[in-house]
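Comments concern the structure below.
Removed: one protein chain of the complex. Kept in place: all other protein chains.
Up next, chain A:
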């Protein structure tokens, strides 16, 4: 299992790393990317669905961030700024892709590409594949909102800062997206006990 990266108390803050990079420290930016790469990767992969596209988008994003670091304004969190650049790079990829007739998102080839090399019989993976497939059915804006809020755990306000739209727009996009995903993900739902229809989770029903 991937370990959650632990942040040491004495670690250099993100903003300090970015400032050092802007002043010419050649190690600072690589350190910053190292620190956040798994979350940036998750956002790119979930947003684009296709690992190759996500890899290209993430590389684009890292280089954009490298060049734009001097224009970072300190009023946002660095992670917010980084994720905005990642999402924008993903959107660029989608726009470019829609111009040339490549494999459309969400077809079987995409799922094959997402699938592990070795068949993984665990249930968690099956859910993950179907989640990815269902996400691919959403418009980009809804998908990006749900990736940030439901998958990455961003607050609505933080997601609004990343995507640079009002919080109400994030709520609306999340609601539209969930409404669209609900029938698609239906077969993964736990069979609810009919006596427990208020949707209470778990609990030792006797």
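As a convention for this text, contacts are C-beta pairs under 8 Å (C-beta built on N, C-alpha and C of every residue); 3 or more make two chains touch, one makes a residue touch a chain; residues count from 1.
Note that contacts and distances are computed from a predicted model.
Q: Suppose you had to identify the omitted chain by its UniProt name; would it be "NADH-quinone oxidoreductase subunit I", "Zinc-finger domain-containing protein", "Rubrerythrin family protein" or "Carbohydrate ABC transporter permease"?
A: Going by its UniProt entry, the chain not pictured is "Zinc-finger domain-containing protein".
Q: Touching the hidden chain in the full complex, which residues of chain A are there? Just list them.
A: Where chain A meets the chain not shown: residues 2, 24, 26-27, 29-30, 33, 37-42, 45, 51, 55, 58-59, 62-63, 66-67, 124-125, 127-128, 131-132, 146, 150-151, 153, 168, 171-172, 174-176, 178-183, 185-186, 188-190, 192, 194, 197-199.
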